[in-house]
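One structure is given below, encoded as structure tokens.
The complex appears here minus one protein chain, its other protein chains still in place.
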């Protein structure tokens, strides 16, 4: 994944936050904190994972669908944005 | 949407089938056929709509992200297929 | 579905609105209005169907999981509300 260093750090920060959320689910189950608490934690972890997926898909579209070095200007930016808007809606 | 005539007919046939499914939900509610029946019809209509969305997204990626006439060969076919595989998984 | 007349009318109004949305998708495809327009219409129709499903599930939980006539007070209202909150989150 030819990401910039900054993008990589952002994605890693996101996935580490998700790991923390999964550990919180584990602790909640272990401490028998109640279905409600566990369902709530699961729902917010799922939302965080959807956000990460949206970001990875966005990188994939911007970096890999068209190689900007060999085909500069080939990607229709408006059509890409429309696609990503749909993806984000469905990932929620 | 610069679709071929054949693609257009296929999409129209799909959306008409979905309209028939929505009409079946309407009849089921009107005839008070029971939550179970209505929930089942809703779930299969939703699956049919996801299938239509997947097809429209696929057309969008293949036809609009890169204009094949002005930028032949610019779309990375393998990367596009990976993207569509993810979209299909999430649309289910 | 032992719904009140008022509930039935509300559900029927919702499903008719959804039918209208599906007909708009059909017209958009027929008039070749563009993937973007069709994707947008599909996304909002799906949201409307999720809303209808949430309402039917809610009725199902409130009316059918426990018969309020033979088992008055048996349904834990708080636990039912927690369940429906999760269902609504996932149906979005």
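By letter and in written order, the chains are A, B and C; residue numbering begins at 1 in each of them.
The definition used in the following text is that contacts are C-beta pairs under 8 Å (C-beta built on N, C-alpha and C of every residue); 3 or more make two chains touch, one makes a residue touch a chain.
Given the structure is predicted, the values throughout are model-derived calculations rather than measurements.
**Q** Just name the one of B:35, B:49 or B:63 that touches the chain not displayed here.
**A** B:35
**Q** In the complete complex, which positions of chain A touch the hidden chain?
**A** So the residues of chain A touching the unseen chain are 1, 3, 8, 11-12, 15-16, 18-19, 22-23, 25-26, 29-30, 32-36, 38-39, 42-43, 45-46, 49-50, 52-53, 56-57, 59-60, 63-64.
**Q** Could you list which residues of chain C touch the chain missing from the display?
**A** For chain C, the residues touching the absent chain are 53, 57, 60-61, 64-67, 70-71, 73-76, 79-80, 82-83, 86-87, 90-91.
**Q** For chain B, which residues reach the chain that was dropped from this view?
**A** Residues 35-36, 39, 43, 79, 82, 86, 89-90, 92 of chain B touch the chain that is not shown.
What we mean here is this: only the chains that are shown with their structure count from here on.
**Q** Name the shape of the chain contact graph, picking from line, ring, star, complete and other.
**A** Its topology is that of a complete graph.
**Q** Which whole number of Å gives the spacing of the CA centres of chain B and chain C?
**A** 20
**Q** Distance-wise, how many Å sit between the C-alpha centres of chain A and chain C, to the nearest whole number?
**A** Taking the average C-alpha coordinate of chain A and of chain C, the gap between them is 28 Å.
**Q** Residues of chain B that contact two or more other chains, please.
**A** Residue numbers touching two or more other chains: 53, 57, 60, 64.
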